[in-house]
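Heads up, one of the protein chains got dropped from this complex, but the rest are sitting where they should.
Lettered A and B in written order, each chain numbered from 1.
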Amino acid sequence: MEKENILEVKDLSVSFNTYAGEVKAVRGVSFELKRGETLAFVGESGCGKTVTAKSILRLHKAPFAVIKEGSQIICDGKDVLALNKKELCKFRGDEVSMIFQDPMTSLNPTMTVGKQIMESLRIHKGLNKKEAREEAIKMLKMVNIPSAEKRIDSYPHEMSGGMRQRVMIAMALACSPNILIADEPTTALDVTIQAQIMDLMRELKEKMNTAIILVTHDLGVVANFADRIQVMYAGQVVERGTAREIFYDSKHPYTWALLSSVPKLAKEAKQELYALKGTPPDLILPLNCCPFASRCEYCMPICKERNPFETAITDTHKVSCWLQHPNAPKVKSFYDREVQ
Amino acid sequence: MFKYILKRIGYMLVTLFIIATATFFMMHSIPGDPLGAMANKLPEQAKANYYAKYGLDKPKTEQYAIFMKNLITNGDLGESLKYPGKSITDTLLTNSKVSGAIGGLALAVGLAIGVTLGIVAALNKNKWPDYLVMFIAILGITIPVFVLAALLQYVFTVHWQILPTTGWGKPKNFVLPVVAMCFGTIATYARYLKANMLDVMGQDYILTAEAKGVSRFHIIKDHVLKNAFLPCITILGGQISGIFTGSFVIEKIFGIPGLGFYYISSINDRDYTMIIGTTIFAAALFVVAQLLIDIAYTIFDPRIRIK
Partner (left out) sequence: MATEQNIPSAAEWEDIPAEKFQIIGTDDFSGDIIARPKVGYWADAWRRLRENKIALVALFILLLMIVMVIVGPYISGYAFEEIDTEAINQTPNAEHWFGTDSLGRDLFSRVWQAGRVSLAIGVVGAVVASVVGCIYGGIASYFGGIVDDIMMRIVEVLLSIPYLIIVILISVVTDSKSIGTMMLALTLTGWCGIARLVRGQMLQLKSQEYVLAANALGVSPMKIIMRHMIPNTIGIIIVAITFDIPGYIFSEAFLSYIGLGIQPPDTSWGALASAAQQNFMFYPYQLFFPSLMIALTMLSFTLLGDGLRDALDPKLRK
């Protein structure tokens, strides 16, 4: 049974007007998301994944940031870019929610945790104070916060980092949104807490059938969580596929580099950690070539001249790389080489 | 939190003690011993009274002990040397009511207007309301208070003759002094609040609120205002200090019988006991106000409350 698309993004381009020029942070990104599905955006800092995610809720401020003409974001049939202010406020938090990286600064320090959760409920569901409070307590219990009835009146600084992130999750899911966007939710947390938070999110997504967009630079977090992964670099999608395809059959040199740099327990003691040399390109300069060309082991002359097209390996697995061209030599993923 | 308050009260008492002691000894160590000299010139009966009460013939340290004892047990700051028999404490209490009325009003008005202007400026950043407010604020900060007072006096009492030049007692007398005094407060709060609001509006938790779909109006009302306003309580202390000093000038220009007026007069008269008394009194008022503000801040900011 084909699940329908809850979100369709076509040709999204986002630029920032800085004093040094126009920084094209996102260049022609397209993807879809089905109901209840989990999609991960993976890539290093500055690749445009957070900018893409924030654009879905139109959280960027004009005139500094501009979503360019030709971009399209359709959510559950609605044209998000055409919503007026009032409709946008209704859309945010109710149909699509977002949680952010640093739970300490993302919560209002002078407002109780309960009030912040109740705020969503009262705006979107029209609950009165009493009802909202009960619902908020329910949400706190759902994210496994002990003594929810007491904790609801706590302030953020009275809670640990893990608990605060749970509160953020509770706040985001309070109105049962169709999509939850999680921007690096575990980056600011301890490794052990990371695992707890990811487990919690998995549990909740199954319970509430929420689609999730997970933005992260950490492939370890993505394993066992995402249905599909899209790898981004310099504002473009370079490879996309199901989790299995990306982890076991990736085709793009950048993806290989990402996979190789995850430290593995099974490694030989003396092996060096793989590190990709070089830095991402300057996003102000126009890129009429493959963005990864300057750092790619397999770079070919064509790579420096034209941006590769996206080719389909399977229905779900697509990659943008000149190595896919019939004229290109066949190379083995160096990630595979290691695994061997 | 109780511990904190107790600690602060302790500091305050230490500070007051230091102030009283320092003032006393400084005054009494003026070369030429003007205090002793003035005391000597008093009429016989008064002189005898003084000597008996304040031990003016005894060594300094004993005088100090008597002084402190009077102060702590009776709140008695002594008597004026210029106008024998006039109790300093009584004079001060009467006069500070006057100063307090004007000062308090000026503070309240200044705060209300300043805060409003600050909010307007922040919400209209880089548009004309912002520039207008900032212009007013700059005027308030840079025009010295005596110039402003003189200007107001000239325009409204000489040129247009709608308000009395000097005097005290009727509501009319309040207008110009309060206006002159509140300018500084308006200016300071407008600038400060604008900066704070802009700072708060750039915080992450405002982004979270936007992502939740909270309307701009509610974001300002429920999230920004409280966080922007809290730090303003801390500069209230500085404002009070400004009101104090402003009062010296304003009371002189408008002929208002307040604390500042008497302070200046006693300095010009070289009425040393009066100077001592007024200094200690004014300093004490200020220090107590400071403490109250600090306590208020701990009550309002939840981050400090539970420690």
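By definition in this document, a contact is a pair of C-beta atoms (placed from the backbone, for glycine too) under 8 Å apart; a residue touches a chain by one contact, two chains touch by 3 or more.
Just so it is clear, the structure is predicted and the values come from calculations on it, not from any experiment.
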Shown chains that the omitted chain touches within the full complex: A, B
From A:K85, A:K130, A:K277 or A:K332, residue that would touch the chain that is not displayed: A:K277
Residue, one of A:E32, A:D102 or A:E158, that touches the chain absent here: A:E32
Subunit B residues touching the omitted chain (full complex): 11-12, 14-15, 18-19, 23, 26-27, 29-30, 138, 141-144, 146-147, 150, 153-154, 158, 241, 244-245, 248-249, 252-253, 263-264, 267-268, 275, 279, 282-283, 286-287, 290
Hidden partner interface residues of subunit A, rising order: 10-11, 18-20, 30, 32, 277-279, 281-282, 294-302, 305, 309-312, 318, 320, 322, 325-329, 331
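Convention: only the chains that are shown with their structure count from here on.
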Approximate Å spacing (C-alpha centroids) for the pair subunit A, subunit B: 55
Footprint of subunit B on subunit A - complex, ascending: 57, 59, 85-86, 88-94, 97-98, 100, 102, 105-111, 119-120, 123-124, 155, 157-158, 168, 171-172
Parts of subunit B lying in touch with subunit A, wherever the complex brings them together: 203-205, 207-216, 218, 222-223, 226-227, 230, 301-303, 306
